[in-house]
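Yeah, one chain of the complex is gone here, protein chain that is, but the others are all in their spots.
Each chain gets a letter, A, B and C, in the order it is written, and its residues are counted from 1.
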Amino acid sequence: MTVMEQRGAYRPTPPPAWQPRTDPAPLLPDALPHRVLGTRAAERVDPDLLRRLYAQLVRGRRYNTQATALTKQGRLAVYPSSTGQEACEVAAALVLEERDWLFPSYRDTLAAVARGLDPVQALTLLRGDWHTGYDPREHRVAPLSTPLATQLPHAVGLAHAARLKGDDVVALALVGDGGTSEGDFHEALNFAAVWQAPVVFLVQNNGFAISVPLAKQTAAPSLAHKAVGYGMPGRLVDGNDAVAVHEVLGEAVARARAGGGPTLVEAVTYRMEAHTNADDDKRYREDAEVEAWRAHDPIALLEQELTGRGLLDEDAVRAVREDAEAMAADLRERMNQDPVLDPADLFAHVYARPTPQLLEQEALLRAELDAEAGRPEDEPEGNAR
Amino acid sequence: MTVMEQRGAYRPTPPPAWQPRTDPAPLLPDALPHRVLGTRAAERVDPDLLRRLYAQLVRGRRYNTQATALTKQGRLAVYPSSTGQEACEVAAALVLEERDWLFPSYRDTLAAVARGLDPVQALTLLRGDWHTGYDPREHRVAPLSTPLATQLPHAVGLAHAARLKGDDVVALALVGDGGTSEGDFHEALNFAAVWQAPVVFLVQNNGFAISVPLAKQTAAPSLAHKAVGYGMPGRLVDGNDAVAVHEVLGEAVARARAGGGPTLVEAVTYRMEAHTNADDDKRYREDAEVEAWRAHDPIALLEQELTGRGLLDEDAVRAVREDAEAMAADLRERMNQDPVLDPADLFAHVYARPTPQLLEQEALLRAELDAEAGRPEDEPEGNAR
Amino acid sequence: MTTVAVKPATMAQALGRALRDAMADDPAVHVMGEDVGTLGGVFRVTDGLAKEFGEDRVTDTPLAEAGILGTAVGMAMYGLRPVVEMQFDAFAYPAFEQLLSHVAKMRNRTRGAMPLPLTVRVPYGGGIGGVEHHSDSSEAYYIATPGLHVVTPATVSDAYGLLRAAIASDDPVVFLEPKRLYWSKDAWNPEEPQAVEPIGRAVVRRTGRSATLITYGPSVPVCLEAAEAARAEGWDLEVVDLRSLVPFDDETVAASVRRTGRAVVVHESGGFGGPGGEIAARVTERCFHHLEAPVLRVAGFDIPYPPPMLERHHLPGVDRILDAVARLQWEAQSR
Partner (left out) sequence: MTTVAVKPATMAQALGRALRDAMADDPAVHVMGEDVGTLGGVFRVTDGLAKEFGEDRVTDTPLAEAGILGTAVGMAMYGLRPVVEMQFDAFAYPAFEQLLSHVAKMRNRTRGAMPLPLTVRVPYGGGIGGVEHHSDSSEAYYIATPGLHVVTPATVSDAYGLLRAAIASDDPVVFLEPKRLYWSKDAWNPEEPQAVEPIGRAVVRRTGRSATLITYGPSVPVCLEAAEAARAEGWDLEVVDLRSLVPFDDETVAASVRRTGRAVVVHESGGFGGPGGEIAARVTERCFHHLEAPVLRVAGFDIPYPPPMLERHHLPGVDRILDAVARLQWEAQSR
């Protein structure tokens, strides 16, 4: 049987042949976000995982602060920080196998880095030397997507294609609370469910879409409740609890891998910085609100657990910090070098082969640059603009 | 307090301040579609309503068959028949007050006619003499919308505007099962819920989007379950039970009118004819399936009830049929007259005032038509194309 | 050339055959869209494909054009070659964000690392008595979007040859199918070996000395008809069928206009901001001193596509083309 024929074969029948519609309970999220840290369940978590998550969270936070610092020095055009959301970013990266794919949104540079991308290459978009600084196929990380929610159907299509080819590949796609309002969110989730594609959607509900709070974005009981309308399970998780996010995503990935279809996960978290360095969050939220969330910091939560269980001594902390500092120093240093740019790139990748028109335009630019540089200029050709 | 400030003021708070997410039960539809006819509840229904619905159903069926006949005679370019779905079409029209608005899709000519539109004017789009044959403001019926689901945000915006103005107006928007997959469906429902707009969405689930059965359109338990993801109630109703549809829509309209916000209603019904006269439904469904639905015909169901309760004697049936025949005869006769067309209309309504360019183009066409008619032609002007 | 008895086939059939052959040749080719499977498409272009290749490769999607194109992007990212059908021109609009922001840009965005071999088939144009939204000529939107190839056949054999080339292309191609030519037939013979027609080459469909009609898609047969009718007026018109709007074959077009010294661009799409302006401007840039008169345009009016009963007034017809030719300043002022 082919992949597509496996689908439930609904045929319209009149009553009395009607069957009661499936009980939606298995699709509904819990009333409160799932948490592990600070609960008994934490005790059963593999210490290695805790340590790995911790190291990545610290590194991630450092990455965020370093990148923000680089915007102040004019070395980055813009940086949408994920400070406060590192648990989601890191768990999303760690939960995947090498062969799986990650579909980040514009805020998720960190997830890409945690997945193994070069920290500088990952910043290419935001530095402004090119749109994407890495080969997506190398680490199976799609380009950071700026148009919100548009990458979700890509994730569905890729996961579906992998399944059609018989490959054991799962796609994990990230989107914000604001992004859930877009039509592409809806269409992606619907295709995923109809096709039973091996894809997991992680909504990082950080309370805001730039200045717009969640209450103006949705009237739903939770974003995870949207799953019901697609016939896929919805899960609600504490987005600052790295272990809980890792667990919930892990279950969803496993389910997708086993042919069980897509899952929608909502992680409740908070954006601790302004939308980007260019934003002024004083205009739309109170300091007190931000402060209240500081008590629920993802790194502190995990540190408590590790310390409490005696899994983290001073040396370990120091090692983790040093690693993070080394990464930051390397990032700083390499970002302080001007990237080497080739204007010819403008024309080289529009098509597999430049059109005659692009070749003309490239020649025009080359002549201009030569003239600027004082090199002998070719005669301008004909009437080409 | 203004309309928009009434919205629940969600502020992101960290745990332990988290509240359990609202119990979704009030949003969930019943397991089986709501029915009245053939149940005890039918006995309590106002006989007048039954008779009104009956007369309109019979008339509606006749309208459908007449319109289909007109396609065969080349008097209509195309007709997407609502035969089998008359209960939805009629109930949608009758449930509204004069001041309310109806937003039909391309299949809902009948709903527009049942609301009071001239039967010929309502067919203008499908006849091909213009795009819309009526002034939408006259009967508060929006133009029949061909691009699927695109009229839903219009309904939301209109209802919202009415509420902002303090007018007691409800909008009812119709869409098909296929249309629920479009991004516009999602965005419309979300805006409606966030704004608590007085709007009701009626999905006529007739089993198919042209050839594509519902199982390839959604994996949800029902289309009504989609309501949960927007935080609005979802209702499931037997779409061939005119009384049940009228009741469920009536409740939703009343709720909207009272400031209770939007409702999503799924009516389970069946398209008895091909998608349009141009379609060949043999390619994608079995006769047996169509036949099975004949036993659940909306007119027959209502007739049974009326006859059973002694509310319909032969005279009444005859009167209803005669009225329907008269409507059909009038429709036939008027549709057999060639509409009077004015090519100048092509340019008259693109803008409030035609641009200079349109005036040039109109002059060009007029000169051509004059030449065709053998009238003296003006000198062609300059280089105008 | 054809020696065996020609079994005429329609353009729709030739397109179907191109899809079939492409699918048979390359397992990466997938067909998807609304009603393309069981039904075989509303124009029956994909008729029989689902039966032959199964639902996994010929897929009836949910009704959501952005979703169709967006998932196709993902499939192409994984190495498939999706061929997407948009049911009608205007129903491609919901997919425009995916098309403009991703399909057209993915290769460039990734410095060539992530090409998108993806074909978007769009039945376009009028003349079939369609109601609102079923007759748009939307090529202006596509050609203004760098990163897309834009191709449109006017003959049955080009329909086959260009669609094969589109599917084989490693770049996204918007493949515009002139609806009213779906039922057209010519000498194309499905029994003969088939040729792929490379994208980017215009063709002179009729040679002539007096003036050049530059056109494409549904207007090609109209221009050929006009050229025949023009003989009575003493004009010998050349007709160039562009076939590919992007890339544009400047060479063939300019060579023709240099020979004839006069040109009219003909298309159904609205005039203002339509392809005709680009074409007239390019031709003028290249052939200015060969021109006896400005390049004129015969295009659809600048109005929303009219209802069926009025569309004949809108569509460029033989008379309107000849009127334009008549305005090409034959009583040449000395220049």
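Simple rule for what comes next: a contact is a pair of C-beta atoms (placed from the backbone, for glycine too) under 8 Å apart; a residue touches a chain by one contact, two chains touch by 3 or more.
Source: prediction; values computed, not measured.
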Shown chains that the omitted chain touches within the full complex: A, B, C
Among A:55, A:212 or A:316, residue touching the chain not depicted: A:212
Selected residue (touches chain absent from view) among B:156, B:224, B:268 or B:365: B:156
From C:90, C:174, C:202 or C:315, residue that would touch the chain that is not displayed: C:90
Residues in chain C touching the chain absent from view: 66, 90, 93-94, 96-97, 100-101, 104-105, 108-109, 132-133, 140-141, 143-147, 246, 248, 269-270, 272-282, 284-285, 288-289, 291, 293-297, 301-304, 333, 335
Residues belonging to chain A that touch the chain removed from view: 77-78, 125-131, 146-148, 178-179, 181-184, 209-212, 216-218, 283-284, 339, 341, 343, 345-347, 350, 355, 357-358, 361, 365, 368-369, 371, 380, 383, 385
Touch residues of chain B, complete complex, unshown partner: 2-5, 130-132, 134-137, 142-143, 147, 150, 152-162, 164-165, 171, 183-184, 186-188, 190-191, 194, 345, 348-352, 355-357, 382-385
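By definition in this document, only the chains that are shown with their structure count from here on.
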Whole-Å gap separating chain A and chain B, where each centre is the average of the chain's CA atoms: 40
Where chain C touches two or more other chains at once, by residue number: 61-62, 64, 66-67, 94
Multi-partner residues of chain B (each touching 2 or more other chains): 181-184, 216-218
